[in-house]
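This structure is in structure tokens; I'll ask about it shortly.
With one protein chain held back, the other chains of the complex are shown just where they sit.
We just call them A, B and C in the order they show up, numbering each chain from 1.
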Amino acid sequence: MFYRENGQYKTTYAADQQMLPILQDRVFMAGLLVVAFVAVPFFASDYLFLSLLIPFLILTLAAIGLNLLVGYCGQISIGHAAFMAVGAYAAYNIALRIPQLNFLVVLVLAGLIAAAVGMLFGVPSLRIKGLYLAVATLAAQFFTDWLFARVKWFTDYASSGSVSTAPIVMFGWTIDTPVKKYCFLLAVLIVFTLIAKNLVRGHIGRAWMAMRDMDVAAEVIGIRPVYAKLSAFAVSSFYVGVAGALWGFMHLGSWEPLAFNLTLSLNLLFMIIIGGMGSLLGSYFGAAFIVMLPILLNQLPTLLGVPISTAMISHLELMIFGALIVFFLIVEPHGLARLWAVGKEKLRLWPFPH
Amino acid sequence: MPVDIGTLDTFPKLLAHHSQVRGTLAAIREKDLGVWQTWSWGRFADEVRALACGLAAHGLDHGAHLAIVGDNRPRLYAAMCAAQCLGAVPVPLYQDAIATEIAFPIQDAEIGFAMAEDQEQVDKLLEILPQCPSLKRIYFDDPRGLRNYPQEALTSYEKLQDAGRAFDAANPGFFDGIVARGVGSDAAAMFFTSGTTGNPKGVVLTHTALIDRAHAAAQMEGLSDSDVVLAYLPPAWIGQNIFSYAQPFVTGYCICCPESAETVMADMREIGPTYYFAPPRVLEALLTTVSIRMEDAGTFKRKMYLYFMEVAKRVGARILDGQSVDAGDRLLYRLGDILVYGPLRNVLGMSRVRVAYTAGEAIGPDLFVFYRSIGINLKQLYGSTETSVFVCIQPNGQVKSDTVGPAVPGVELKFTPQRELLIRSPGLFREYYKNPQATADAKDAEGWFHTGDAGYFDPDGHLKIIDRVKDVGALTDGTLFAPKYIENKLKFFPYIKEAVAFGDARDRACVFINFDMEAVGNWAERNNLPYAGYVDLASRDEVYQLVGDCIAKVNLDLSQDPELANSQIHRFLILHKELDADDGELTRTRKVRRGYIGERYQSLVEALYAGRQSVHVEAQVRYEDGRTGSISADLKIRDAKTFPVAAAKRAA
Amino acid sequence: MKKNLPTFILGIVLLTGLVAPLATGASAPGFYIEVLLGGLMAGVLYSLVALGFALIFKASGVFNFAQGAMVLFAALAVARLAERMPLWVAMLLATAIMIVLAWLVERLVLRPLVNQEGVALLMATLGVSYFLDGFGQTVWGSDIYKIELGIAKEPVMILDQLFQGGILVNKEDFVATIAAAALVASLMLFFQKTATGRALRAVADDHQAAQSIGIPLNRIWVIVWSVAGIVALVAGVIWGSKLGVQFSLSQVALKALPVVILGGFTSVAGAIVGGLIIGVGEKMAEVFLGPVMVKAFDLAGGGIENWFAYVLALLFLLVRPEGLFGEKHIDRV
Partner (left out) sequence: MSGGATVERVTGEVIIAVEGVSLAFGGVKALSDVSFDVREHEVRAIIGPNGAGKSSMLNVINGVYHPQRGTIRLKMDGTLREFHDMDPHEVALSGIARTFQNLALFKGMSVLDNIMTGRNLRMHSNILLQALRLGPAAKEEIEHREAVERIIDFLEIQAWRKTPVGRLPYGLQKRVDLGRALALEPSVLLLDEPMAGMNVEEKQDMCRFILDVNDHFGTTIVLIEHDMSVVMDISDRVVVLDYGRKIGDGTPDEVRGNQAVIDAYLGVSH
């Protein structure tokens, strides 16, 4: 309805291949960025930042990471929180042992370490497919759970096994208030989203998708499975590792063993199923959904005046998540992102239905 | 604004001018390899120069002809101009014609050179090569599939240009000299028009004629080098060529060639032309797809669409004409523009259209008003190959659905006593090629071109074309009777499929009607009217009522026009069978053969004029399953509602 | 033979690990056998759950992640029902509930997703798993419950004349193991000898062929999910009586996954052997390897059994992706 595409013709491949080829989309995106960077910091409350926006930004980053592997490369993982844990503990230890290091460097190093570990656990993917891989990634989950709980070095010999981080100072800028954290995370997320977008529309992204859609054909036309799969594991784990470090430093601040357990892994998976596999936008939707649902469930009964116990709420949450997963897999396997795309297509064709 | 012509009296000189003044602006775009590849005016000039020199090197002389066979392609347009540079005459031929059809022009004009688009066209030319001894060289644009063709006559576009560049280097000053020597009175192009009988005639148009007309129209519409045109019709038709060659040369605007026939709609949406031309059949087909696609929409969207189209019908055209409309309607239209008209224009690729023309045949008022009501400035124009198109154009704000507007500056119009339209204009053709007899028949000594069209000026001085002059007759009171005009008016109603009007040399007009089975069938279902078939419906009073209403509307319309008010339809009957080309009642192109029908159904005609209320017929009919049978029926004859002329005049 | 070398090496390493505690004298023989028996008992339970898992995979190609949730759900049902009625009635009732559940899963989840890729089905069972966890705790409660089988829990000393110190065996464990082993045996018989069992195998080999000879696929699915539900019930009751019925049961039952990887996905024998290997392996690792590692790496306690099964399966995937008894997969293009 709002699209006026006449005259938006492309005379070069660069213009044709740009990220948002339609002017109206670019305008919309610019508006969204202004809102996110200017309006939100002015108007949002600390509660909103801490319970909604900050977790949303970090989990989106993690969901993008998982989506690169599962949604784009078709390699299932149900143990991705393990790589978050690797990222978090790596960042903790680096920051602890080399305190003068810039936080950005710490993040990148943590991501690289997570990427290395991810590649290690991705090696079985070269020999096995789909379902088998699920178990391999579970191994990563349970092994890291154990590793960080039991090997004292990782937790700096803290007696409780829990760790806490020092405040983050970067270029003389202390990121301590929720607003600052929000702005920093938003910037990080945008950069990482752009990078992910570039990767998936580059030849490596096509190699991933080819492996996902038809692996034998992909190999026959010259794609090396080793490179495609391991690079997907590496990039994915890098993203998730960075997200883990941010989760630890910016959201939790201090955390106990098992903060990155199977439940978190499964939640990541649910984000991309509900949001949309093989869609970066879907990662945003999925993360928003998973972050908001419990809050809504907590608020709703109070709003309606029906008292429900907290235990009950957490059970309800499980049931709703479970039912939604099945619902989405049956009704819209491509998730909310597909609904968005369909809506957009409808607007472009308005008033025609197709 | 179009350029000041001044001394730029040929197309090659105009090209040189553009390449100097707007050398970096886009001259021609083609969607190729996925993006819009662009030739600037400078590049265009370079291509033409190399081609012209190449053709010169191969022996194309002043006055010789270059056949151009293919779709809208930048290189083919460059070839047109290259020929003109040498004083040779490009002859664009229809790309979808079969081999034997293109043989005639090549033989007729003793064409020695041809530029073909691709293998398909080359194959056709090679096929007729034995019959066309004059044809020496065939150039081709797209080499696909031609790599191993052994024929010596074949040369690729690139090779031709290479030869040209070598020639240019060896003969510096040749090109500039020969372009400078060209004069406006040289032939610029020859278009073959398909006559209804006999061989096609080659219409020779001079540079002056084409440039003058293109310039006059461009000035009238204020075209400039920021306009954009999509070239999607056959370039061998002057209706495309004038917009994709002559006018860009006088204004410097950019033309765009679609990627392939399948992608025209998509390419149009991308380009969003600002200046658009479409014959009524194209507009009709577009409207049909709009309607069909809307049928599939959900209830809400469909209701919304219908509601706002009603609003548009009421006020849209008036708003476009700048007339006063009350505030409520204006607001409603504004809302409709957001919800329906704007998106619709976008999907049709017409968001940016400033000026759109339709011509070539009569356009139904509903169709015409549809486009205008959604804010597209669609106008009618009148012209033909012989007149370099632009004879009459409806000026902005003075658009009517049944006239073609006043004469474009520079054109003189008059009528013979038989109401045949005569035209004198700088845009007239020089001659029919090698056909002095036909030339003399068409163009008299004083330079008036006899169009063969009958018409008159309406009170506002707009030209109204009603029929071919040979079909126009007169009622016994001496007033004009134009059967085709009346029939067309009837056929614009969806319920009426065919109509046959009688009245020549009679005291009043009467018609036979064939209704449209599908439309009336649907109507009957909607109104819970059970029926067994065409014959059954044809005898129903309800159907007579429906048709009678249509005729009444036509009569009301006719009564507004002092010239035609006496031709109001007084009586009508619905034929018991559908007119059929197999029975000789229609031509193969589905035109009614009025004379034959009049003879065959003489008893019916007589009954109409005898004032009887019914007439008995027995006739052979063929059923859908192939069986034949005879029906005998009493056809009803009804009087139609007519309107007094005087009252109409008061209203007007 | 060359290709089997890594498998061979892995086998040698495992065997060495198995005999090392005895050979190095790190453990007394009696204690060693006690641990071995404990491992075997746990292993039988793993085998049981893995069998249910393999059954579903064989018949419907579904990698049933909800197996753990089913165990928890069944155990909760029995525990809470048994508070109001005799245990055997509770178990019968819970069996009925599990069959209804199987039917619902087939109707609401599998049927709409028929012909989907394996990964989508796996994710669907993740959804089922979440739903069951939530639903089970909503209906049955979320505290720790007990199941009393009415068998003495105090350990009994046996073979004390053979070894110094004898071997301590828990009588309840012993009975439970026998029961589980009996169920495993009867499942095998069911599979090999009955018409339904053969039909199940036909479905596994070729869905279309099975349908064309008149086996209603949907009913087969209900049957295998019911069987898996009953298996989950038995496992849940046994574990529940041992560990208490609580949320962590579902994670214990998840170990069926590495078991089937080890045994080969569609192999019944593989599920049994794999279960025993994992049961024994992780118990041995925990008891004998654990202390060594704690000392060597300065760990805060053992807990190797949490990951041992998975890492073992992972190693197996690397050297022998088809598992011990699985068939090699050939890609058709």
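By our rule, a residue touches a chain if its C-beta (ideal position, glycine included) is under 8 Å from a C-beta of that chain, and two chains touch if they have at least 3 such contacts.
Every value quoted in this text rests on a predicted model; they were computed, and no experiment measured them.
> For the full complex, which residue in A:A81, A:A210 or A:A287 touches the chain that was left out?
A:A210
> Of the listed residues B:S260, B:Q418 or B:S603, which contacts the missing chain in the full complex?
B:S260
> Taking the entire complex into account, which one of A:S164, A:N198 or A:T302 touches the absent chain?
A:N198
> Of A:L53, A:V235, A:A259 or A:I272, which sits in contact with the chain we cannot see?
Of the listed residues, the one touching the omitted chain is A:V235.
> To test your reading of the contact rule: which positions on chain B touch the chain that is missing from view?
Residues touching the hidden chain, for chain B, are 31-34, 119, 122-123, 126-127, 144-151, 259-260, 262-263, 266.
> In the full complex, which bits of chain A touch the chain not displayed? Write them out.
Touch set of chain A with respect to the missing chain: 12-14, 17, 195, 198-199, 202-204, 206-207, 209-210, 212-214, 216-225, 231, 235, 278.
To be clear about the criterion, only the chains that are shown with their structure count from here on.
> Using the contact definition from the top, classify how the chains connect: line, ring, star, complete or other.
Here the contact pattern is a line, an open path with two ends.
> Taking each residue of chain A in turn, which ones touch at least two of the other chains?
None at all.
> Which residues does chain C have that touch at least 2 chains other than itself?
Touching at least two other chains: none.
> Touching residues of chain C toward chain A in the complex: what are they?
Going by the criterion above, the answer is residues 63, 65, 108-109, 112-113, 116-120, 122-124, 126-135, 137-138, 142, 251, 254, 257-258, 261, 265, 297-304, 306-307, 310-311, 313-314, 317-318, 321, 331, 333.
> Hey, which residues of chain A end up touching chain B in the complex?
1, 3-13, 15-16, 349-354
> Touching residues of chain B toward chain A in the complex: what are they?
Of all residues in chain B, those touching chain A are 29, 34-38, 228, 256, 269-272, 290, 293-294, 296-298, 301, 304-305, 338-340, 342-347, 349-352.
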